[in-house]
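Only a single protein chain was left out; the remaining protein chains are all shown in position.
Naming follows writing order (A and B), and every chain is counted from residue 1.
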Amino acid sequence: MSGLEQIIREKLANGSDAFLCLKNQAGVSVPVLITSPDSEDIEVAELGEVRYPLGKILIALQKEHPDTRLAVVVRGCDERAFIELSKLEQLDLDKLVMIGVACTPEEAEACGCAKPYPEDVTLGEKVENPRGLETIERLESMSDSERMQWWKEEFSRCIKCYGCRNICPMCFCKDCSLENPHLVEPGVIPPEFPSFHIIRALDMAGRCIDCGLCEESCPAEIPLRSLYRKMQEIMADKLDYRAGESRDEKSPLSFLGEEAEIKNLE
Amino acid sequence: MTNSINELEDTHAILVIGSNTTEQHPIIGEKILSAVRKGAKLVVIDPRSIHLSDFADVYLRPRPGTEVAYLNGLAQVIISESLQDRDFIETRTEGFEELKKLLADYTPEKVQEISGIPADELVRAARIYAEAERASIVYCMGITQHSTGTDNVLSLANLALLTGNIGKPGTGVNPLRGQNNVQGACDMGGLPNVFTAYRKVDDEAVAADFESVWGVDNLSRKPGLTVTEMIEKAAEGELRALFIMGENPMLSDPDINHVSKALQKLNFLVVADIMENETMQYADVILPAASFAEKEGTITNTERRVQRIRRAIEPVGESKPDWEIICAIAAEIGAKGFDFNSPLEVFEEIRRVTASYAGITYERLGARGLQWPCPQEDHPGTPILHEKVFPIGKGKFTACEFREPAETTDEEYPLILTTGRLLFHYHTGTMTRNSPSLTKEIDKAFIEVNPIDAKALAISEGDMVRVASRRGSLEVEAKVTERVGKGVVFMPFHFAEAAANVLTNTAYDPVSKIPELKVCAVSISSLAV
Partner (left out) sequence: MSEKDLSYELIPSTCAYCGTGCGVLLEVMDGRLSGVLPQKDHPVSKGALCLKGWSSHEFVYSPRRLDKPMIRKDGVPVECEWEEALKVVAEGLQKARNEHGPDAVGFFTSARCTNEENYLLQKFARAVIGTNNVDHCARL
């Protein structure tokens, strides 16, 4: 029995109603929710080399089944997402058991996030990772107009698939500003520059947990992650906040939002 | 496609003709842009400037319907500048001398006269294609939907043969098939002249083969009618009953007023579909079909990749998968050979009669599929066709003379209408117009008019205009834009309330029988007060 299989059986026997991880189906890795110790899926469960937005899946699951106790295999990015989503009141961490898996050195290098492991690592070995900031450094060496032109060219390939938003574990709004016709003209590709992309970048401030799924899903290969990383750098420098790091400290932007709302009501 | 989609990312030059790839095959469009970022040269030829033309090294805007002229022009430049691949022509082709003779007349200057493409730009495009180590041609309905569609394709093939751009990675003549399973529908014999794998119905041995597998003795050796011809025969009263599965000719076919008359003349019309559509108004029986998410089966993409679709949910309401519907009708008639319990069982029969699919099994397909031809179960599939030889032995150059489109402009109808699709919609909109994420982007028809024409016709952005052709008329909102050239207007055909195909012409290519949806003559007048 593999380590993962053992863990799944143990969790299902000890209080978890269901177990979320990846499985091999028809030769590819896809997320699976195992709800019974008799499930045939347990034998094909795997850590896999691909990543899916588990936060998004959990939000949907908890919404329909708020009392379900779920166990879930998490990488560093998944854990950061869950922590931030809980602060944004989208996930109930008390109903979640996280089984931590560290990314392999190859995975960590290919992805380039600063913390390729969760707080508690059950599977795999922690590796530290130098954060890949080459693109940001290159952009900062440009003049403002050069940089604007560079982004304009990158975004000229955008076909408005909304994949960056749709795959993002941190995007959960029902009404999305990207679809507000007063902010972005509908039906036009490439979408208006820079409004479409600035709106999304601003929404990511204090929220983006640097999983990189947006960039992975972008058919136009736009280096979105660098833009959102820059937002996180600003948040860290100016407001001393890093999304998904601390379970207790709330995002300063969420306070500002609440205060602004109260002011408007008065 | 002779080649595979991913090869586009690593080729050195791409010639995109009559394909608005970004909008019709968005993921392939992005692969073309990926190649451009890696340094590939891009030539775009389209009467309408499209997203890809913004990235092109050369963008040529011809008058619609002049394809053979400018394709011959490109070939003429290649030969006159000695850019052809002599070895390839020598060893793998025939008919070069004849082509060369015909091409002599198609000088860049003459082509400019016919097509409006500046002579020097044509030369630049020809050099880019011919000088690249590997070059790929990508085309779509802008090449085929003409009364000269077959000549257009043959003329494109001439370019690939001249330069040896076939049978190698990153080359080829690559039609992008529109629908998710148009390749498969053709492979499966959903055509009037062939059984599966393009085996001809009028070939005695082939027909006898199918008779023995199917256990019948009465197969007709007479090729049948195409969609356009069936509509014609229905109008003439010769076709009496029609069974339509998953199509909506009242929006997709040329000259809708004529289609309407034809369908009304039928004695018996059956329509099976997932959604209410415009064709159903004339149906005697309407059958609810299950959608792609509600059934099992395989579909074949534009690079001949056979892939699974899998049942995710139960059929909605009382709908049934089309395979079940067909088997149930056969059972009602008492016909043998339709007692299948699953698509898997049907696929096993397909493998027996279709050599190119014989090595494919559901299990082998997994979640990545296999590209035909795949003749045996240990065959890895075929990403690139014609690597060593062509099916007919040597590749044949076919010299085609330019012919004008079936309908040309005159005083009464002075503008050329060309039609097409939008990124956010699909064909007749039965799926996309019922998807809020897509209707939020755009949900109404428009006509694009060049600013010079708009000014002459006193049409402003957003005005309602009446558009008329010899076959019908409609009202639609005008968009004044330089995306179309002077004298040309464009309409998407997705929208029933302003259905572009009310205007289009039923004239078709004599060989392929494809209607000339890309060129017809229209007039426009402003309805603004």
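One rule holds in what follows: a residue touches a chain if its C-beta (ideal position, glycine included) is under 8 Å from a C-beta of that chain, and two chains touch if they have at least 3 such contacts.
Note that the structure is predicted; figures quoted are calculated from it, not measured.
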Please work out which displayed chains the absent chain touches and list them by label.
A, B
Given that one chain is not shown, which residue among B:His25, B:Arg134, B:His386 or B:His494 touches it?
B:His25
Please identify which residue in B:His12, B:Arg127 or B:Lys295 touches the non-displayed chain.
B:Lys295
One chain is left out of this view; which of B:Asn6, B:Asn257 or B:Ser526 touches it in the full complex?
B:Asn6
Full-complex contact with the absent chain, from B:Thr196, B:Asn450, B:Ser469 or B:Asn505:
B:Thr196
Among A:Arg51, A:Arg207, A:Arg229 or A:Arg242, exactly one should touch the missing chain; which is it?
A:Arg51
Options B:Gly39, B:Gly317 or B:Pro391, residue touching the unrepresented chain
B:Gly317
Name every residue on chain A in touch with the hidden partner chain.
17-18, 20, 25-26, 28-33, 35, 49-53, 57, 60-61, 64-65, 67-68, 159-163, 166-167, 216-219
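In this text, only the chains that are shown with their structure count from here on.
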Report the inter-chain centroid distance for chain A and chain B in whole angstrom, where each centroid is the mean of the CA atoms.
39
Under the definition above, what is the set of chain A residues touching chain B in their complex?
25-28, 156-157, 159-162, 179, 186-187, 189-190, 219-221
Going by the contact rule set out above, which residues of chain B touch chain A in the complex?
22-23, 26-27, 29-30, 33-34, 37, 51, 54-55, 308, 365-368, 422-424, 437, 440-442
